[in-house]
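Missing here is one protein chain; the remaining ones are kept as they sit in the complex.
The first chain written gets the first letter, and so on, giving A and B; residue counts start at 1 in each chain.
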Amino acid sequence: MSWLGPEEWQAVALSLKVAFWAVALSLPFGLLTAHALARWEFPGKQILNGIVHLPLILPPVVTGYLLLLTFGTQGPIGGALQTIGITFAFRWTGAALAAAVMAFPLMVRAMRLSIEAVDPKLEQAAATLGASRLWVFLTITLPMILPGILAGAILAFAKAMGEFGATITFVSNIPGQTQTLPSAVYAFLQVPGGEDSAMRLVIVSVIIAMSALLLSEMIAQRIAKRVAGT
Amino acid sequence: MTLSVSIAHSMENFTLNAGFTAPPGLTVLFGRSGSGKTTLINAVSGLLTPQSGRIAVGEHVLFDSSQGINLPPHRRRLGYIFQEGRLFPHLTVRQNLSYGRWFAPKSAPRESLDKVIEMLGVGSLLSRRPAQLSGGEKQRVAIGRALLAAPRMILADEPLAALDEPRKAEILPYFERLRDEVEIPILYVSHSATEVARLATTIVVLDDGHTTHQGSAAEVLGDPEISPAGVRSIGAFLTASVAVHHDDGLTELDAGGTPLFLPRIPQAPGDTVRIRIAAHDVILARRKPEGLSALNTLMGTINAVRPGSGPGAIVSLDTPAGRVLARITRRSAAALELAPGVPCYAVVKTVSIAPRNISGPAVSS
Partner (left out) sequence: MPNRSMTLLHSLRRCAALAVMGVASMAQADNITVFAAASLKTALDEVAAEFTTQTGHRVTLSLAGSSALARQIEMGAPADIFISANPDWMDHLETNGQVAQGTRRNLVANRLVLIAHGANTEPLTLSTGLDLPALLNGGRLAMALVEAVPAGIYGKAALEHFGLWQAIAPHVAQTDNVRAALHLVALGEAPFGITYATDAAAQPQVSIAATFPAESHPPILYPVAIMAGRDSEAATALLTHLTSPASLSIFTAHGFEVPQ
C-alpha cells in the first residue's frame, strides 16, 4: 500500500462511506419526490421542482453556505438537531448531507424519467383489479422503474464521490471526518509539486466511478429485459 | 345485479348527460366514436369522476355526488377489460391472471382458476410473458384477468377494436361464453354492429353524450330510427333453429316456418341461433321472383318506409321469420309503390348471411 499514503487511503475510505450514506438515506426521499413530480397534482408543484433543481444551478459554495447557515450549530435546524444528539457541523454526517443535497437533483431526474415512462394505463388497470395506490406502486410501478432507480442511485453516488465545493464550505476539511477524496486532491493541488499525489487520487476516483457506472449498466440492462418480458 | 347509471359531466368541447339501467346479461353501450361511450364507462369504473350523478351496482352505491360518495377504482370491484389489453409486462400470464384475486375480499364468490383457464384456452401460455403473446392471446388473458378478480360486474371498452378480422372472429366466441356461462353482468362498449348483434342482451344507444334509446337487441337494431353507427349497419335480427345440414355445404334454418339457407355453420340440428341480415343485403320485389340465384325469399307485409336524407330509404317488413329491413333507393320505393300494408317479398343471397353474423350456443372447436 505504498502507492498511496495512509492519510490518502483514509480520504478514499471516508469518501466511500460518505457517498454510500448520502445515497442510501436520500433514496426514499428521492423516490417520493420523483413520484410526486411525475404522478401527483398539487399546488406548488413547479416550485418544488425548482427547489429540487437548485443545487444544480447554484454555485456549490453557495449551497454549502446555505447548509452552514441552516444546519450549522448556530443554524435553526442544526441547533435543534444538536439537542437530540445529531450533529452535522464538522462531521462526516455533514459531508454526507452536503453530498446528498448536491446529488439529489440528479437522482430525482433519473427516477422521475423512469416513472414517467411507466404507462399510467397499466397503473389504471391495476387499480381496476383492486390494487390501492400503494399496492399499485409496489407491484406495478416499482418493479418497472428499478433500472431507473438504480441509474439514479449510481449517478448520485458518483456525484457524491466528487462533491467538493459545498462540502468544504459547510464542514471544512478535517482529516478522518470530512477530508473526502476531492478535498484531498484540492489540498494537494494547492502545494507546488503536489500534482503527483493529486493525480494518484484522481486515478482512484476515476476507477471507482467507472466501476460503479459499468456495474449499474449491467444490472440495469438485466432488469430492463426482465421487465419487458423478453 | 342491475347497474344503474345517471351522470352529467362537462368537458372542454363535450357534455355527457346520460342515464340507463342495465339488467343482468351483456349490455352494450352502442354509439359512434366521440359519443361519450369511453367517458361513460370510465365513470362507471371510477377512473373518471363525473361532476354529478349516481352510479350503483345492485344496492352497492359506487358514486353519488349528492351524498359525497365516490369509491376509488380499487374498491368498486369491477373487472375492466381494456381495448389494448394492458397486461403487466413484467409478470407471467399466470401472474397476470391471478393479479386481481389477491385483492379480492375473502367473501367474494370466486371463479375457479382452472375453469377460467380452460374456458379461455390459455393453459399453454401460463409461463409466458405478455411480450411473447399474439394480439388475440393477450385479449384472452385480459378477459381471464378481469374475471378472476371476482368482480361484481365486468366492463369492456371496445375490447376487439384493436384486433384484425380473424382475431375478432376468434375472440368473439369467448365473450359469448362469458355471457352465457358466467353469472356476472357485463357492460360492453362498442361501435360495431356485428359485435353488438352477436353479443348484446340489452343495448343502450349513446349519441353525442345522451342516451337516446334503450331496449333489447332485436328492438334497437331492428329500428331504422336508430342508426348510431350509420345507415350501413342497419339490419334485421332473427331467431331461428338449425333444421338440417345438407351435403352440398349449406345449412338449412327454420325461421318461424320459413326455410333460410346459408353456408354451413357448426351448430347442431335443433340448436337455436340468432342471425343478422344486413339491410343492404336485402332486395325487395312486389311479385315472388323466379329464376334467381338467391335461395332465400321471405314473404311479408311492409310496416314502414322511411326515406333517408340522401337517395336511400329503409323499408321495414314483417315476416313470419321476424322483422326484416331492406335498404333501397327512394326511386325504387316510389316505382314499386311501397307503402305500409303492401305485401312484399324480401330476397337475401345465401352467402349474405355470413358466419360472423351468427351467434348461438358455444361450440367446442
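Points to keep in mind about this one:
We take it that a residue touches a chain if its C-beta (ideal position, glycine included) is under 8 Å from a C-beta of that chain, and two chains touch if they have at least 3 such contacts.
Keep in mind that this is a model prediction, so the values were computed, not measured.
Across the entire complex, contacts from the unshown chain go to A. Within the full complex, the residue among A:L69, A:L113, A:L142 or A:V202 touching the omitted chain is A:L69. Residue in contact with the omitted chain (choice from A:S15, A:T63, A:T93 or A:T169): A:T169. The residue touching the chain not shown here, chosen from A:A89, A:A110, A:V136 or A:L201, is A:A89. Within the whole complex, the absent chain has one touching residue among A:I57, A:I86, A:V191 or A:A228, and that is A:V191. Listed for chain A, the residues touching the missing chain in the whole complex are 65, 68-69, 72-74, 89-90, 168-169, 171-174, 179, 183, 186-192, 194.
Basically, only the chains that are shown with their structure count from here on.
With each centre defined as the average position of its C-alpha atoms, the distance from chain A to chain B rounds to 55 Å. On the chain B side of its complex with chain A, the touching residues are 45-47, 72-80, 82, 84, 86, 88-90, 99-100, 102-104, 129-132, 145-146, 149, 155.
Across the complex, chain A meets chain B through its residues 119, 121-122, 124-133, 135-136, 139-140, 143-144, 226-230.
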